[in-house]
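Structure record follows, encoded as structure tokens.
Of the protein chains in this complex, one is absent; all others appear in place.
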């Protein structure tokens, strides 16, 4: 079994199906764009096991608690890994995480975005370790996100060329 | 006639003049930064034919309709192509679209950002096709944009080295 898949199993983590957009929604772009040794990851939201966008939805600090948002950021990590596996075939091809932009749908006055996005970073570091998993990061507050999701994350990874 | 220019003509699309900043505004950066084989595209707003920032302005979902915003996203694609042509000389030098960040000036409760930014993606795919035109994308809701423009888009493309 490949290494990262094995670690997923050890940690009790299961990748969701790849994104099933809401009915009638057209998304004319790939969830991962592979260009040479760079794999650019489109903005992902958290997914349920069947690939539908997860709940709760809404603004963190109002409709969504920090703890729930942190779990949604964990689910967003798994959603991104599901897209990367679909594109790359094998997550072990990832030789380095490059950067992560963590966007939190933020209620007025909510400024604990880093705690939320830590849910994402922890999954990546648990799976890939501090060398490959190391990533530059910003975690910021958005006025709105598509479909009122609470968290959206985009990223870039390097793969063996 | 170069291929992309020819397709622009076929589609009845005309590139605007490059950005003319509002009076008194200093923008101490290039609209495209060429570094090796990477052309990084600064945040662009939609332009009128003369290079001035287009109208309508304001928040999508309130002062600006989704359909108008989608047209503004199309105009933003043409603005970016105008900047790329000025920098590269020839749009056929673009060998791959890499990533796109679509930022929508969003009224409270507006969460249809992907529909808006689809206006941009459609222009790129119509012109460059699914191979070269393929791009990773995020489409998100901003609290505010410069000069109260409704849409701002930044991007990266690869060019032949």
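The chains carry the letters A and B, assigned in the order they are written, with residues numbered from 1 in each.
Just so we're on the same page, a contact is a pair of C-beta atoms (placed from the backbone, for glycine too) under 8 Å apart; a residue touches a chain by one contact, two chains touch by 3 or more.
Only a predicted model underlies this, so the values are computations on that prediction, with no experimental measurement involved.
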item	value
Option touching the unshown chain, where B:60, B:77, B:94 or B:145 are the choices	B:145
Touch criterion as defined above, residue of A:77, A:139 or A:153 at the omitted chain	A:139
Residue among B:30, B:109 or B:129 touching the omitted chain	B:30
Chain A residues that touch the omitted chain in the full complex	96-101, 104, 106, 108-114, 118, 121-122, 125, 134-143, 158
Residues belonging to chain B that touch the chain removed from view	25-33, 35-36, 38, 40-43, 101, 103, 142-148, 152, 154
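Going forward, only the chains that are shown with their structure count from here on.
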item	value
Distance from the mean Cα position of chain B to that of chain A, given in whole angstrom	25
